[in-house]
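First the structure, in the form of structure tokens, and then the observations on it.
With one protein chain withheld, the remaining protein chains of the complex are depicted in position.
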Amino acid sequence: MSLTLSSAITEIIAVGRRLDARGLAPATTGNYSVRLNDERIAVTVSGRHKGRLGHDDVTQIDLDGHALDAKPPSAEAALHAGVYRLYARAEAVLHVHSVASITLTRLLPPGADVVLEGYETLKVLPGVTTHDTRVVIPVFDNSQDMPALARTVEARLRALEAAPPALLLRGHGVYAWGGTVEEAERVVEALELLMTCELETLRVGRRN
Amino acid sequence: MSLTLSSAITEIIAVGRRLDARGLAPATTGNYSVRLNDERIAVTVSGRHKGRLGHDDVTQIDLDGHALDAKPPSAEAALHAGVYRLYARAEAVLHVHSVASITLTRLLPPGADVVLEGYETLKVLPGVTTHDTRVVIPVFDNSQDMPALARTVEARLRALEAAPPALLLRGHGVYAWGGTVEEAERVVEALELLMTCELETLRVGRRN
Amino acid sequence: MSLTLSSAITEIIAVGRRLDARGLAPATTGNYSVRLNDERIAVTVSGRHKGRLGHDDVTQIDLDGHALDAKPPSAEAALHAGVYRLYARAEAVLHVHSVASITLTRLLPPGADVVLEGYETLKVLPGVTTHDTRVVIPVFDNSQDMPALARTVEARLRALEAAPPALLLRGHGVYAWGGTVEEAERVVEALELLMTCELETLRVGRRN
Partner (left out) sequence: MSLTLSSAITEIIAVGRRLDARGLAPATTGNYSVRLNDERIAVTVSGRHKGRLGHDDVTQIDLDGHALDAKPPSAEAALHAGVYRLYARAEAVLHVHSVASITLTRLLPPGADVVLEGYETLKVLPGVTTHDTRVVIPVFDNSQDMPALARTVEARLRALEAAPPALLLRGHGVYAWGGTVEEAERVVEALELLMTCELETLRVGRRN
């Protein structure tokens, strides 16, 4: 599916405003991308405040995450490109830092994923038709070696039977994807709600 | 009481915006309905983001919860219809997922209801004239078998001496009703405040 | 000092919007008043949503809390009137229900007041010039017998050496006052911040 650069920019600016209104785009954190066609991805420029994006704040990369433009793409472009290579249906990827995703992943034991069970809100996620299920959001250790991280992520995701709707980087944040920007945003919102519920449960002192 | 479809849609769109502004409409969760007349109910279409509803996002069902329109009603239409059959005075039903309603019901022992005592804010709820009282919000186990759930809910509510202002589905959220959209919204807001107080108390009081 | 009814209404509507934007006016809770002159007080009508007040949502009472208008004043009019009788400098009184004020007062031992020490933010409160001080916000048990409650409040406040900036009703909320609506609003905001800090400290497990 092709999306014009102009439409992509408009959607990216808009989702940045909405995420910022929910406190999910603090301090230039986060990055958003949209697949333009088989070869090109529109992605936010590095270092801009995502709640106040303008038309100059979106650049282009190829499917290997390499810049096609003078403006520097997000440092995490390789992860975005990896998602598009892995999942033909992914047309948008949203990455956010949030208190819930950062704190929950830091509190997990090493090697553990975020496991969400029994929540009706899980049905927002693609392919989930009941609350009576177990959704695993894979957690990866964070790294500054982005190519290596992208390879680790790709290897593990490729080996999974079913595509998760998102992944987490420990102490960093969440990457969510979908067939449109709104679908990816829906995953971000749902996981934010669910991870906050998980944290609330930990705060009260009950653990599985 | 009759409400025109046009007025109903306007009110539904507006309450969706207000609830979304409070973080109570994340990620397409929730559903809202308004009784049009003895036979018809206007209800939100399934899968739309409730904070950004448009005129095409409202459809109609009958008092048995069956679609009267091509657009698919909320999957939970049967519950809405059940409330209107049970309570002649109910003219609006609002369902929301929230951290407080989801987490509190998951933390309760099996079979327990949410019991709110001693709060002045209880006086927002219909029929409550003092803080020095005990208001029980019945909690039901969640289920994907909507007709069965609707029957269970109806049976239990019919057997209660007095109509509660709302009900909770464990790990899912709250259903609130009232004589107008604003009255139902008031119940949603009041319960959100009260359930958050309950959770805050649990957070402070429980220790390993 | 005289304030015209028209100005009073304008200020009351505006402060309601601002408090509601902060989540401090849920579900018709709260009530606000402004002293018009030696004999008359403008106060919000009972049962209106304070975040969406209109010109018809303000009525008048006298210094004994009695209605001077057909529209029913807030049920808590007697408390507002009591503050104006006690404190010549009070020109505005704001009452809000909030998670912090409700939960903190419910967690205190019986008979205990809210004691705030060591916070720089205390300097927002009238007469406080250092963080290195102890500010006591008196807490009263809630009651539906408003005349009796007003008498209890008045007796205790009259006996205090210095006027507190506010009072709390246990499990109910806060009453704050000031020389203008903005000053009273400042007290509401400051106490909300400080009581939230107190609750946060309780949650972490440290107590004085």
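For clarity, chains are labelled A, B and C in written order, and residue numbers in each chain start from 1.
To be clear about the criterion, a contact is a pair of C-beta atoms (placed from the backbone, for glycine too) under 8 Å apart; a residue touches a chain by one contact, two chains touch by 3 or more.
The model shown is predicted, which means the values in this text are computed figures rather than measured ones.
Across C:Thr4, C:Asn37 or C:Thr201, the single residue that touches the chain missing here is C:Thr201. Across the interface with the omitted chain, chain A contributes residues 23, 26-29, 49, 97, 99, 102-103, 106-107, 142, 144, 169, 171-173, 199, 202-203, 205.
Although one chain is hidden here, its contacts on chain C can still be listed: residues 22, 118-121, 124, 129-132, 182, 185-190, 192-193, 196-197, 200-201, 203-206.
One rule holds in what follows: only the chains that are shown with their structure count from here on.
Look at where the CA atoms of chain A average out and do the same for chain C: the two points lie 44 Å apart. With each centre defined as the average position of its C-alpha atoms, the distance from chain B to chain C rounds to 31 Å. The residues of chain C that reach two or more other chains are 203, listed in rising order.
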